[in-house]
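The complex appears here without one of its protein chains, the remainder shown in place.
Let's turn to chain A:
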Amino acid sequence: MLKFTDDHEWLNVADGVATVGITTHAVEQLGDLVFVDLPEVGATLAKNDAAATVESVKAASDVYCPLEGEVIEVNEAIRNDPSIVNSAPQADGWFFKLKLANPAEAEALMDEAAYLALVG
């Protein structure tokens, strides 16, 4: 189940675990990423907590936690090479995996069609 937030994060939810990243649209706005700060594995995050930070050549931006949950894995590859996020934001450029506290809450988020309509 692929879902989106209006903060330009995407979530791919399967078996109560959401893989979270930032959208192609977000990456186009940010430009070349040079640094990614990821949350700690084991951290419990509330919805809308600042979960990660991305730095582009232009500015720093926060990545928010889309739903409540526990961080169970982070993508070390993007820490070493942030350009992966630019080249494949909705695939290899994922940020972290979140074990959702209430998986059913994901249903209420936007689907891809609604998100694409939002960003025009």
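Methods note: contacts are C-beta pairs under 8 Å (C-beta built on N, C-alpha and C of every residue); 3 or more make two chains touch, one makes a residue touch a chain; residues count from 1.
Going forward, contacts and distances are computed from a predicted model.
Novice: Can you match the unshown chain of the complex to its UniProt protein name from these: "ATP-binding cassette subfamily B protein", "aminomethyltransferase", "Alpha-E domain-containing protein" or "Putative F0F1-ATPase subunit Ca2+/Mg2+ transporter"?
Specialist: So the chain that does not appear here would be "aminomethyltransferase", according to UniProt.
Novice: Looking at the whole complex, which of A:60, A:91 or A:118 touches the chain that is not displayed?
Specialist: Looking across A:60, A:91 or A:118, the contact with the absent chain belongs to A:60.
Novice: Where does chain A touch the missing chain, residue by residue?
Specialist: Listed in rising order, the touching residues are 31-32, 34-35, 37, 53, 55, 57-60, 82.
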